[in-house]
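Since the structure comes first, as structure tokens, the remarks are kept for the end.
Removed: one protein chain of the complex. Kept in place: all other protein chains.
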Amino acid sequence: MLDVQFYGVLEQVAGTRSLQVELVDDAVTVDQVLERLRGQVPALSEHLPRVACAQGDALVRRADPVDPTRPLVLLPPVSGGAMGTQEGS
Amino acid sequence: MLDVQFYGVLEQVAGTRSLQVELVDDAVTVDQVLERLRGQVPALSEHLPRVACAQGDALVRRADPVDPTRPLVLLPPVSGGAMGTQEGS
Amino acid sequence: MQRITREPLDVASLLGDTENDTCGAFVVFGGTVRNHHQGRGVAGMRYSAYEPMAERVLEELEEETRRRFGVAECRIVHRIGELGIGETSVLVAVRSAHRGDAFSAGQYAIDTLKERLPVWKEDFYTDGSRGYQDGTPLATAGVAGPDDGGGHGDR
Partner (left out) sequence: MQRITREPLDVASLLGDTENDTCGAFVVFGGTVRNHHQGRGVAGMRYSAYEPMAERVLEELEEETRRRFGVAECRIVHRIGELGIGETSVLVAVRSAHRGDAFSAGQYAIDTLKERLPVWKEDFYTDGSRGYQDGTPLATAGVAGPDDGGGHGDR
């Protein structure tokens, strides 16, 4: 089982901070985990194209294999600093 | 008599904060005062081309008449903020 | 040093942390909570972060900014948790020999932070509703962010 964690709006959409996703084998890519997740939580579907993933302190690519020993973290579009692109800081 | 005041390097060059310059009549221009000053303090000559003049809180032009009731203030090139043009703040 | 913090941000202490006698200029940028957003009244907001990555992104962005603009000091802190109107959400401090570099570096740091830092903002509106602002996809998102290279270290 892989721990999948949600941040920002994804936590609200998923209704939870984290979920367990079953891994059929260890040679699974990020993309494959997201595909399985889409089945478990259909509401996430529309968000997934703009989601980035991380393990530990680094981003991972969609085609990268997942490290099954660490949580896969789902990061929606970011809004640090302050306002949106046309405004604020 | 017109009170002429020196700031910055001009105070150092003139060796004083202010000097009295005699006005022949009241219809005297800034340029004419500077000309007379050049005679009184030759060391100022090389600085005068880059000097601006003020009376009260405003700059006056070389061709402007001098208000004989207020000091004429001589302002050398300014260096506020911090360093010179290529550097510092 | 903690770059992601729940404590109020303090300009004076950031300037103290970056003191450098070789510098003739500093620029501090601050982002503050406005009382309006897209025509709606805002009462406050909450920032959340994926902290393990956020700390690393800020540390690397400081180093990249120093190198790219040749500035002596760059320090960035971002606050998380609930913030009221007028409170400061982010501070960028840059110190350099020359003022032009300090402005350029400060602007680069905040512009780039907004593309890379895993932080999310949830607005609390004056009508009682709340909502996450849409933002900028990170670089490895399915739909390309600012670039689609892997990792965030060397971009």
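Things to note:
As written, the chain order gives the labels A, B and C, with residue 1 at the start of each chain.
Assume a residue touches a chain if its C-beta (ideal position, glycine included) is under 8 Å from a C-beta of that chain, and two chains touch if they have at least 3 such contacts.
Just so you know, these numbers come straight off a predicted model, no measurement behind them.
For the chain missing from the display, the contacting residue among B:V4, B:L37, B:C53 or B:V66 is B:C53, taking the whole complex into account.
Among the residues C:Q2, C:T22 or C:S129, only C:T22 touches the chain that is left out of the figure.
Residues of subunit C in contact with the chain left out of this view: 11-12, 15, 19, 21-36, 85-86, 95, 97, 99-100, 102-103, 106-107, 110. One chain is missing from the display, and on subunit B it is touched by residues 7-9, 12, 48-54, 56-62, 64, 73, 75-85, 87-89.
Operating definition for what follows: only the chains that are shown with their structure count from here on.
Rounded to a whole number, the gap between the C-alpha centres of subunit B and subunit C is 48 angstrom. With centres defined as mean CA coordinates, subunit C is found 22 Å away from subunit A. Multi-chain contact residues of subunit A (touching two or more other chains): none found.
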